[in-house]
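Presented below is the structure to which this report refers.
For this view, one protein chain was removed and the others were kept in their places.
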Amino acid sequence: MTAAPIQLAMHPDRLFSSDSNVVRVAKELYDGIKDLPIVSPHGHTDPSWFGDNKNFNNATDLLIKPDHYVFRMLYSQGIPLESLGIPQQGEQADPAAEHAVDPLDVWKIFAENYFLFAGTPSGYWLDSTFSKVFGFTERLCPANAEEYYHEINRQLTSPEFSTHALMDRFNIEVIATTEGALDDLAEHKKLAGTPWAKRVITTFRPDDVVDASREDFTQNIEKLGELTGCDVTSWHGYLEAIRQRRLYFKTHGRATATDHGHPTALTADLPLDECQALYAKCVTGQASEQEQELFRGQMLTELAGMSIEDGLVMQIHPGAYRNHNQKVFEVYGRDKGADIPSPTEYVSALKPLLSKYGNNPDLKIILFTLDETTYSRELAPLAGHYPSLKLGPAWWFHDSPAGMLRFRQQTTETAGFYNTVGFNDDTRAFLSIPARHDVARRVDCRYLAELVTNQQITLADAKELAYQLTYGLVKKAYNFE
Amino acid sequence: MTAAPIQLAMHPDRLFSSDSNVVRVAKELYDGIKDLPIVSPHGHTDPSWFGDNKNFNNATDLLIKPDHYVFRMLYSQGIPLESLGIPQQGEQADPAAEHAVDPLDVWKIFAENYFLFAGTPSGYWLDSTFSKVFGFTERLCPANAEEYYHEINRQLTSPEFSTHALMDRFNIEVIATTEGALDDLAEHKKLAGTPWAKRVITTFRPDDVVDASREDFTQNIEKLGELTGCDVTSWHGYLEAIRQRRLYFKTHGRATATDHGHPTALTADLPLDECQALYAKCVTGQASEQEQELFRGQMLTELAGMSIEDGLVMQIHPGAYRNHNQKVFEVYGRDKGADIPSPTEYVSALKPLLSKYGNNPDLKIILFTLDETTYSRELAPLAGHYPSLKLGPAWWFHDSPAGMLRFRQQTTETAGFYNTVGFNDDTRAFLSIPARHDVARRVDCRYLAELVTNQQITLADAKELAYQLTYGLVKKAYNFE
Partner (left out) sequence: MTAAPIQLAMHPDRLFSSDSNVVRVAKELYDGIKDLPIVSPHGHTDPSWFGDNKNFNNATDLLIKPDHYVFRMLYSQGIPLESLGIPQQGEQADPAAEHAVDPLDVWKIFAENYFLFAGTPSGYWLDSTFSKVFGFTERLCPANAEEYYHEINRQLTSPEFSTHALMDRFNIEVIATTEGALDDLAEHKKLAGTPWAKRVITTFRPDDVVDASREDFTQNIEKLGELTGCDVTSWHGYLEAIRQRRLYFKTHGRATATDHGHPTALTADLPLDECQALYAKCVTGQASEQEQELFRGQMLTELAGMSIEDGLVMQIHPGAYRNHNQKVFEVYGRDKGADIPSPTEYVSALKPLLSKYGNNPDLKIILFTLDETTYSRELAPLAGHYPSLKLGPAWWFHDSPAGMLRFRQQTTETAGFYNTVGFNDDTRAFLSIPARHDVARRVDCRYLAELVTNQQITLADAKELAYQLTYGLVKKAYNFE
């Protein structure tokens, strides 16, 4: 709340601990891995940025409106979403829209409330981006808000800020976007035959044709039939259609992985006739909530079977209560910062799938959680046993310095390091990608440094592990070579 | 278990960390806020202490018998409650009571077992109180027990130990007591028109007329009708009666807040006819346990609506399995250290209330928990989104140095600091209030110092935050001005 601008300096030893002994070792580890390329195997950047090598718009459209971490904090303090220019359901985010506001006004509100982000990962990422990407030396505040805004906009139009230029500047070796099963991958196709083809890939996310609770499910299934020519009125034809889409994603989007954002981790392994009957109810909109849940569970098992066939790595992201805020959902739609984690159970939920496929060494399933209590109780013991299971990194609300540290502290002793898969940035905020990966690298080095200074592992071990956590394990886990 | 007395010295840097780097910064932060007035917005001190400016009784009656933290530990080690002079149900705590014991004997048992409190917050608060309030320089032990006892009793009778004198000495700017909905607030009325009126206020706690599982519920509703003249046989009249009592608490007790100690966080938003039918069953004693729970849930939503009307801040304290020990309850009654936390869910439970009122900026709901797993999974994400929600501090068993640190570590990254509300002492142990607030200040300074030395926030930010966590946010949250 200080009115005068204060210095924005990212300390070289940031996030390395308060303890000088740990800082010393962490710094040495970090120096060994900080310049490794970024591998970003899971995220939500817009493929058109890469397909068209676009530049970004103004600071507000880039840094506030698409970032639900940012506007949820502002909203929690009583700032209306309307005043932040968040487009309402069905509106476009353009200046002619009914609820359009001047992006500079939004930026000023943001600056006035920037103090709210103290101690949060968003604050850290934003400071990093302002400092490292745009070169600011004063922290954002009301006094410099307008200058900040115009300077960012100025830089955004420069050739150095084209997406491809930023990919090189950020040293991103490969980035995966995420598309729904019905996507034509037009943007990814544009890159075919160019050097970008292997650097920008897609991920197959079939929730739209698997989650029968969606309003558009029946319609999506119809479209799935049209796209594939399969008879999607039958269970067999539906599965075949999904197989074809997976192949399409491999072929046209160089996909190496699938992603599944279910409310729970429930899996099922029903007899064929029950699958057929359940699918019939779902596709005709007659399934109850329980049946829709069971169908999602059955499909996780089916999709695991397909992964064994086609080699796509499976990512399961359960546990979000989506669109918890009814009014915000009605007015503004999905992804408005109102998804809230729920208690999540894995041990019983995954049993049917694991009983069928869990011992198959050709299957790779990466598990994520929003419920940290499962790290030591369920996920580490499961991943420390089943050949098919690996642990995804600390996710979403837990993608933060303390969250990442808890992930390592609570999983390593039971699952080891080699059942984990490196970092995911999981973001649509392209400019924050270097900062996010840098946080992960720093926190991993800190964790390793604590083990070294606590005399649990040697410095040589720690150096090798720092390499693995940053680069080696992620490439192996996601089949990048 | 050492027989000889040992020095009782509260180290000036206590609770600031083991790490010298952190200690250095924490001390600087603490020096800036340690002398701020105490604001105690939630607690259970006896209003008659303030109304009558009483002195306290002997050391045993003051420090052992009313403190369930203390006697639960003694009881857990096999010391009968009887031998501690805990009055049985219906008995008065007076020397003529059947199970009365000599308070000096109780004090000696306490002294013999004082080693049990090593590493506990009770031990810390007691040592602080002995040292800072009574000036002892040796730790309590069997050898000095009698001397301690008499010296405390001597001091208690002095004018410096009148409640008002202690309020000044402790620098308590304002303290809130808690009274049931039927209370006449006689003690608070005594203070009207005196300078104490704004320093001693009440809190409206309507559990006695909301929780239909209580033996005295029907009787309480009758009394509610008598007090207000409302027709409490009808749902509408019942709600109106509660509205009147809220106004009474605002007028005669300067209440700014309400408090709700439900077993769970369940809320409901039923149609009017179901509310009427449910109330009718509850008030005639015909409701099942599930219906009683549903009624409590409906009432949280009703009470939130009333808060929007009258501006009282709502505090929700769910998750205690009350009176878990059947035999202790039967013999000794409530509040005997046998309340045990239970797993508590908020995301689904609060949905009905939040769907109705959660976006209303005129509503302030402060959430507490006894289930620490909800900090990062549910509470921080909820408070980091809904404008109406704020996070109460670490509560009850978690009101402790490590407990408070976990609260900050697990909520800050998602909710930030500004969705929290400062410290509550929540105590009936008046003499421990300075020690309790001091612990919170020290631990908050430690947490901030860790962020500073880990290069996550600046020292200037930390100083402002230390002020907010100690004083600014609590006054704002509870509408104290």
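Things to note:
Letters A and B mark the chains as written, and numbering starts fresh at 1 in each.
Here is the rule we use: a residue touches a chain if its C-beta (ideal position, glycine included) is under 8 Å from a C-beta of that chain, and two chains touch if they have at least 3 such contacts.
Predicted model, so just to flag it, every value in this text is computed and none were measured.
Only one of A:Thr194, A:Asn359 or A:Asn479 touches the absent chain when the whole complex is considered: A:Asn359. Residues of subunit B that touch the chain left out of view are 1-2, 6, 11, 13-20, 72-73, 75-78, 115-121, 124, 321, 324-328, 337-338, 340-343, 370-373, 397-398, 400-403.
Although one chain is not displayed, subunit A still touches it through residues 17, 19, 21-22, 345, 347-348, 351, 354-355, 358-359, 361, 373, 376-378, 380-387, 389, 409-410, 412-419, 449-451, 453-458, 460-461, 464-465.
Assume only the chains that are shown with their structure count from here on.
A separation of 40 Å divides the Cα centre of subunit A from that of subunit B.
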